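Missing here: one protein chain of the complex. Every other protein chain is in place.
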Amino acid sequence: MTVRVQEAPFDIGAEVAAFARGRSDIGAIVTFTGIVRDVGDGLQHMLIEHYPAMTQPAIEKIEAEAASRWSLGDSLIIHRFGPLTPGEQIMMVATAAPHRAAAFQAAEFLMDYLKSRAPFWKKEVTGDGEAWVAAKPDDEDALSRW
Amino acid sequence: MTVRVQEAPFDIGAEVAAFARGRSDIGAIVTFTGIVRDVGDGLQHMLIEHYPAMTQPAIEKIEAEAASRWSLGDSLIIHRFGPLTPGEQIMMVATAAPHRAAAFQAAEFLMDYLKSRAPFWKKEVTGDGEAWVAAKPDDEDALSRW
Amino acid sequence: MIDVVYFAWVRERIGLPKERIKTDAGTVADLVDELRNREPRYAAAFADLTALRVAVDQELTDFDAPLAGAREVAFFPPMTGG
Partner (left out) sequence: MIDVVYFAWVRERIGLPKERIKTDAGTVADLVDELRNREPRYAAAFADLTALRVAVDQELTDFDAPLAGAREVAFFPPMTGG
């Protein structure tokens, strides 16, 4: 169980390879990677602000909750903060479990909780100015399925 | 949209890195990797047999079905055949989509269909002999949710 | 003439991966009946059709499927991919 909150980029390929390496006790690995989308509205960069004193413990709590619900061989969460340009990777989660259903469900659970319960805020900067990204009602609703 | 059916190992890290590279139009990448589990019953290797004339077109059909159901930026399916030892990676799928729900759903759909509709058969070889892996009723049932 | 291919334990039970068969069978089920009557190893392989799946010309189908124009029929247990 690993949580890393960092400003630096991460190497998705190297992370997944390291996560998968040498596992013969588990049958399934699921990963999710979030990327800064360029939706053609002139996004110059995205600024991710977070609450340093809270971020790491909040994510560890979410991860521990996932581990209590599913039989996980391991899990990994990396989340960046600071300025990011379109195409850059924002964050990733990886879950390892004996079977695919648990690996998928735990990864979706982690994503749903990170979206609405990890203390990050995103601001989009375009040529026209800047705006905070509003939370989506869908994201809050997604928690009710767990 | 890529399908590769191969005997050779693949490099999960390199595959994910290549799949993710240079994407700024999509916000979410989900990957699934299946691994030969060593459940402590003395598994020496797993033999995967397939139906060469059917495998590639059958998987391409499954992939096209996923592309028709979800807005996917891209998808990748790699499935191995031949002898594999515990800890080796059997197969992977990757999906790229604007949002996380579509990427997760498409990856789960692909896995459910690959389990029951792609022409592969697994045989486990232990010190005691060999046995074909039976299809699980759960795997067939999983298709009914789509 | 039609190519008949077998996979996994069906192949092992029948003892060969592929054979070319002269048949006038109208459907897959008719072909199965012909094969069952050949030898005990075929009867054993086709004893329980619920344990088998069939593809005609590399497309999954069912045992009622017609064979007119078909070039290849494959018999195998439920698939275990992924």
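For clarity, chains are labelled A, B and C in written order, and residue numbers in each chain start from 1.
Convention: a residue touches a chain if its C-beta (ideal position, glycine included) is under 8 Å from a C-beta of that chain, and two chains touch if they have at least 3 such contacts.
Bear in mind that the values here come from a model prediction, so they are computed numbers and not experimental data.
Within the full complex, the chain left out of the display is in contact with A. Of the listed positions A:Val30, A:Ala58 or A:Leu76, the one in contact with the omitted chain in the full complex is A:Ala58.
Hidden from this view is one chain, which touches subunit A at 34, 49-51, 53-54, 57-58, 79, 90-91, 111, 114-123, 132-135, 139-140.
We take it that only the chains that are shown with their structure count from here on.
Inter-chain centre distance (subunit A to subunit C, centres taken as mean C-alpha positions): 48 Å. Subunit B and subunit C have Cα centroids lying 26 Å from one another.
Counting only residues that touch two or more partner chains, subunit C has 82.
In subunit A, 100 are the positions where the chain touches two or more neighbouring chains simultaneously.
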